[in-house]
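A single protein chain has been omitted from the complex, and every remaining protein chain is retained in its original position.
== chain A ==
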Amino acid sequence: MATPSAECVVGRMRTGDHLLLGYDTDEEREAVLAAFLADGLACGHRGLVLTPVEAPPDVVLGFLQRQGVDAEAELAAGRLAVMVRASTEEGLSGLDGLVREEVRRAVADGFLGLRFCMEALHAHASSALKTLHDSEILLDPVFQTLPVLGICQYDRRVFDERDLAPFDLLHHGRAVVDHVWQDELLSITRTFEPPGLALAGEVDDSNVTAVARALRAENARAARRAQRTHRTRLDLRGLTFIDVCALRMLVFTALGLYASGGGLVLDGTASHVRRVMRVTGWDRVPGLDLERGQGA
């Protein structure tokens, strides 16, 4: 298998970055784009959303509204803009010219730069993929000269990795969602397929509060998803250490979720962590589901 393209968390993107976002779920796409556009507002950039289908701008930007951005006000002030641009042969021709023009206009309007994102559509014909490919080739030089950052969105439910590989070469890397938390011991990241959190590193007295906070936010998202009973999922495959205090917090969280019909799933718990849970009886607490990690 080819080495995957370099990952860049969206919060670390810089002017000139032209990244590919391969997403598995709408939640993942929205999480990355919302951060990308909200960061742009904070940086004095104009945000431009190229949408493949005709729809009212406030509908297109509904996901920003849900993330706490007043999209309507930002649209009215010209800080956000929505354009219809399908990635058909017709829509893609001259895309580089369009972006050049939009950057100039944003700067003329007093912005420090332009952030744009565009959804790539899969037309099941090799000629369409070739057009998409050509337009990405033409687009890349734009990033080297102008104050612009861009994310090209590819839905992995329609583009498989074979389709995406050639496009990786035309981008500076892959955009991924920001870490929820990162310190020298631990990183907490949202996962989307399946949805939840991934913990990597060590949890102890210094960062247990960060875990609790992330877990609380994830519980709220899980409740909103509410597919069947809401279960919060933690991917612990990268977790090498967790202390008794932090495990007890997970147990209490699981009991709380259980009381409201849900539960906590721990995926890929290491055998030495399982041993601690066994001697404390925590492996038998209702609402706490210890799953073996895939391949673990």
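In the analysis below, a residue touches a chain if its C-beta (ideal position, glycine included) is under 8 Å from a C-beta of that chain, and two chains touch if they have at least 3 such contacts; residues count from 1.
The definition used in the following text is that contacts and distances are computed from a predicted model.
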Chain not present in the shown complex, as UniProt names it (candidates "Pyridoxal 5'-phosphate synthase subunit PdxT", "TRAP transporter small permease protein", "Sensor histidine kinase" or "Xanthine dehydrogenase YagS FAD-binding subunit"): "Sensor histidine kinase"
Residue among A:137, A:169 or A:245 touching the omitted chain: A:245
Touching residues (missing chain, whole complex) on chain A: 184-185, 202, 204-206, 241, 243-245, 248, 251, 255, 270-272, 275-276, 278-282, 284-285
